[in-house]
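Every protein chain except one is present and positioned as in the full complex.
Coming up: chain A.
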Amino acid sequence: MISLLSNPVSQKRWRRFRQSRRGFASACILLLLTLLSIGAELLASNRALIVYYQGHLHFPTYGSVISGREFGLDYDYETNYRDLQTSFAAAPEDNNWLIMPLIPFSPLESDLIAGDFPPHAPSVSSKHYLGTDTSGRDVLARLIYGFRTALLFSVCLLIFNYIVGVAIGCLMGYWGGRFDLFFQRVIEIWSNIPFLYVIMIVASVITPGFWTLLLIMAFFGWTGMTWYMRTAAYKEASRDYVMAARALGASGSRIMFRHILPNSVSTLVTFVPFSVASGITSLTALDYLGFGLPSPTPSWGELLKQGTENMESIWMVGAVVTAMTVILMLVAFIGEAIRDAYDPKQFSYYE
């Protein structure tokens, strides 16, 4: 892998990628967003980041529930840190303090404002910067956690799809013959199974969780990659260097992993951003239709559904559509830059 990255061609590609400023900037932003979403608990949570109580520091963000009794409250269930903050502020002589995250709400928590019915409009004073949904859950917190779920989902999906798709595609291209013919037909049939119906049937019998959904989608998603890998492997296998390797007695697996795969990686890499984008959109679509992740998992599709049903509360649909557009745009820009970086036309001059 290291050698793959340090070889001059790869370096050249990297340079070219960086030259495309829009694509590079998009990649940086997306990376930042991803990192932020991984640490979502530090951004949006109903647990305090740090609590200083009677001379002791507590870090409740990760780890187990801290009961209210710990902080001198009269209940056993989890401490309500927002209330605790108010009570600390009311008694400054005790020298207790706590720091809440920027968005002091968890994505699963209904914050119901007395005198108003959810969905609540965005407001800085209530700290619901993008308002709440119909159950009074913070839209921004759900966007962040929903993004994390969607991204994680589509990356896992991509890995599953690529492992199977690349393996079968390569073998088809490399072995050819009956194996190729057989799998071509299998894939043709496979890709004609209506995937949405399968999801609907499964979702009606069990509530699909993260992994079940992933497996179902990977079950039908791997076919797309095979065609490209088959072509790439087919092309590479007939090249002189492969023949040379074979003549030197290299084994099939060596040829595959050391020669064919590294040389067809460009096909693979250009597809990655678009696969991620399609993973996000398909999960959102499934959630929108109600066949996706079970309630109350934060998800963009669910938010979108609530938004379209409550058009008069424009902040819900507005937030999720904007977020969706931004992410898909970033991915498209990155994809474009990668494609340019891998475009052979820029360095192959024939005279």
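Before moving on, here are some points about what is shown:
What we mean here is this: a residue touches a chain if its C-beta (ideal position, glycine included) is under 8 Å from a C-beta of that chain, and two chains touch if they have at least 3 such contacts; residues count from 1.
As a working rule, contacts and distances are computed from a predicted model.
The chain that is not shown carries the UniProt protein name "ABC transporter substrate-binding protein", picked from "Cytochrome c-type biogenesis protein CcmE", "ABC transporter substrate-binding protein", "Nitric oxide reductase subunit B" or "Tricarboxylate transport protein TctB". The chain not shown here is touched by just one of A:Thr86, A:Ser123 or A:Ser295, and that residue is A:Ser295.
Interface note for the absent chain: among A:Trp14, A:Tyr77 or A:Trp211, the touching residue is A:Tyr77. Summary of contacts with the chain left out: across A:Asn95, A:Thr207 or A:Ser251, the touching residue is A:Thr207.
In the complete complex, the residue from A:Glu41, A:Glu109 or A:Asp180 that touches the missing chain is A:Glu109. Along chain A, the points of touch with the absent chain fall at residues 63-65, 67, 75-78, 108-110, 112, 117-118, 134-137, 203-205, 207, 290, 294-296, 308-310, 312-313.
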